[in-house]
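Accompanying notes for the structure given below.
Missing here is one protein chain; the remaining ones are kept as they sit in the complex.
The block that comes next holds subunit A.
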Amino acid sequence: MTRIDDTFTRLRADGRKAFVSYIMGGDPDHATALELMKGLPGAGVDIIELGVPFTDPMADGPTIQAAGQRALAAGQTLEKTLDMVRAFREGDTTTPIVLMGYYNPIYNRGVEQFLKDAVSAGVDGLIVVDLPPEEDDELCIPAQAAGLNFIRLATPTTDDRRLPAVLKNTSGFVYYVSITGITGAAAAQAGDVGPEVARIKSATDLPVIVGFGINTPDSAAAIAAVADGAVVGSAIVKMVGEGRPVPEVLAFVAGLAEGAHRA
């Protein structure tokens, strides 16, 4: 059982949906990002996705691309992102942390070394966008052996024939990408998402969380109502990019969390 499994057990017992929020590690700088991260649980965030910046984020839209560039320009590295997790864990031992990013910085560090460092820092799960099930031997299987959840993306192009392969080595939860597209793109419609979530849930007992295109408390509520929870990333990252103070960003996050929890 990881912190992620515990969180869903607790939410289920309370009859509540999960609110997951994404921020970019080191954006706009290490200290500000850490302050924001520490404030997320208080704003109602159930699970934190912490972005690991990469120069070539091929699945991300302009908002998260810019966040990664700001973080890298401010000197963020994979090691410093793990530092954020270590610092966060000093004051919070229950909120799950999922690192989200691309494979090369991990591969570059060495999978074995990375997993050792991630576990000891207090990471609970990984989302690595450019590792489909076809590449499970690379990181997915070693990560689960090390006690981390490996959270897979399912998409509108993941058909019934392919779904079992996608779910096979997934743990923690399934992240349903509500559109074919990049982060921060067109809004997801709950009417389209509901049947897709039902299709995935008929094939797995894992919670299904929906992301991409959610940016208001109402859309968080509408999506969470047809799934086990909602993820918001770009809308939060955009405010960081505009230089809004941390309390203002957290107030926005609290509104989204309230929306998701209302569902």
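The criterion applied here is as follows: a contact is a pair of C-beta atoms (placed from the backbone, for glycine too) under 8 Å apart; a residue touches a chain by one contact, two chains touch by 3 or more; residues count from 1.
Assume contacts and distances are computed from a predicted model.
Asks: Look at the options "Lipid/polyisoprenoid-binding YceI-like domain-containing protein", "Xylose transport system permease protein XylH", "Tryptophan synthase beta chain" or "NADH dehydrogenase subunit E" and return the one that UniProt uses as the protein name of the missing chain.
Replies: "Tryptophan synthase beta chain"
Asks: Which listed residue (A:62, A:194 or A:255) would be found touching the missing chain in the intact complex?
Replies: Of the candidates A:62, A:194 or A:255, A:62 is in touch with the missing chain.
Asks: Which listed residue, A:158, A:215 or A:234, touches the chain dropped from view?
Replies: Final answer for the missing-chain contact: A:158.
Asks: Touching the absent chain in the whole complex: find that residue among A:135, A:192 or A:218.
Replies: A:135
Asks: In the full complex, which residues of subunit A touch the absent chain?
Replies: 54-62, 65, 72, 77-79, 102-109, 129-135, 152-159, 162, 166, 177, 180-182, 185
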